[in-house]
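Omission of a single protein chain aside, the complex is shown with its protein chains in their original locations.
And now, chain A:
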Amino acid sequence: MNNFAIQTVDLSYNFGSQVIIKDLNLNVPKGSIYGFLGPNGAGKTTTIKILLNLLRTPNDTVFIFGKDINTHRIECLKKMGSLVEQPAIYGHLTGKENLRNRALLLGIRKSKCDELLKLVGLNDAANKKAGKYSLGMKQRLGIALALLSDPDLLLLDEPTNGLDPNGIIEIRNLMIELAEKHQKTILVSSHLLAEIEKTATHIGIINKGALLFQGEVSELRNLNKPALKIETNNNNLSIQILAQKGIEILRKDTGSIYLTYQDKTNIAQINALLVTNGIDVYGIGTENKDLENLFLDITSKN
């Protein structure tokens, strides 16, 4: 029995000669909230479009609940709801009519539309033309459209784009509720780690089409090694002295150097090393990188 809602096997995709996705092996466990992270242009939206069979890929590279998307397209799509890029809604129809039209296509009762309008807080704007909605309202309508068929798997491409802080919290809570109470699997893409780490159970980090990290959020935190921050009267000379002793310099900014260390004794040794070489040490201390910097580190390496 396959435990993955989404699985891709060595998935690659090119636009002409440009490589967009390279050997991607996504494993999204059932019931998880999978944060799909990457900077703009990393290939997130392309991946989501591939998962929806909008972009053509070879057989046996994309599996939805264990079924190949190419050979079981309709069966797979029945289990999926999606919001890709900006929500695609008919501007000349009202919010309610947009939902009605989708309900018509999917054979869903009309009353479900009202329930969803209420759920995403668009009750009052139900009869307003969707073209006149603010970006946040469009986003909510897009989410309502994605939820209409009560799918087991939700693909949400930057769903909090354009939402105000309240809206972001609401969507976050909605995602948690859907996953916990209704056992939905959610793949949510974002370029902001801070936004994802509050909801996601699993994280995949993609950059330039390649998956750089995949695993539970706790595994990502384990990667987060603390650094030693030192300020001296001569940072350049200090770097030379430390490098000669084989100490790894992580980075340097205007006033400080950041390096790796093992333990407290090691800190004292580093301090002594600098002092005996005639360097004035103004400050020395440990610093924990936040996940955001870790994310930047991971994505800047490839």
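Here are some notes:
Criterion: a contact is a pair of C-beta atoms (placed from the backbone, for glycine too) under 8 Å apart; a residue touches a chain by one contact, two chains touch by 3 or more; residues count from 1.
We adopt the following convention: contacts and distances are computed from a predicted model.
You can't see one chain of this complex, but its UniProt record names it "ABC transporter permease", from the set "Succinate--CoA ligase [ADP-forming] subunit alpha", "ABC-type multidrug transport system ATPase subunit", "histidine kinase" or "ABC transporter permease". Summary of contacts with the chain left out: across A:A42, A:V62, A:M80 or A:L156, the touching residue is A:M80. Shown as candidates are A:C113, A:L145 or A:L259; the residue that touches the absent chain is A:L145. If you put the hidden chain back, the residue from A:I33, A:V62, A:I89 or A:L242 that touches it is A:I89.
Interface residues of chain A facing the missing partner chain: 49, 52-56, 73-75, 77-78, 80, 82, 84-86, 88-93, 97, 100-102, 104-107, 145, 149.
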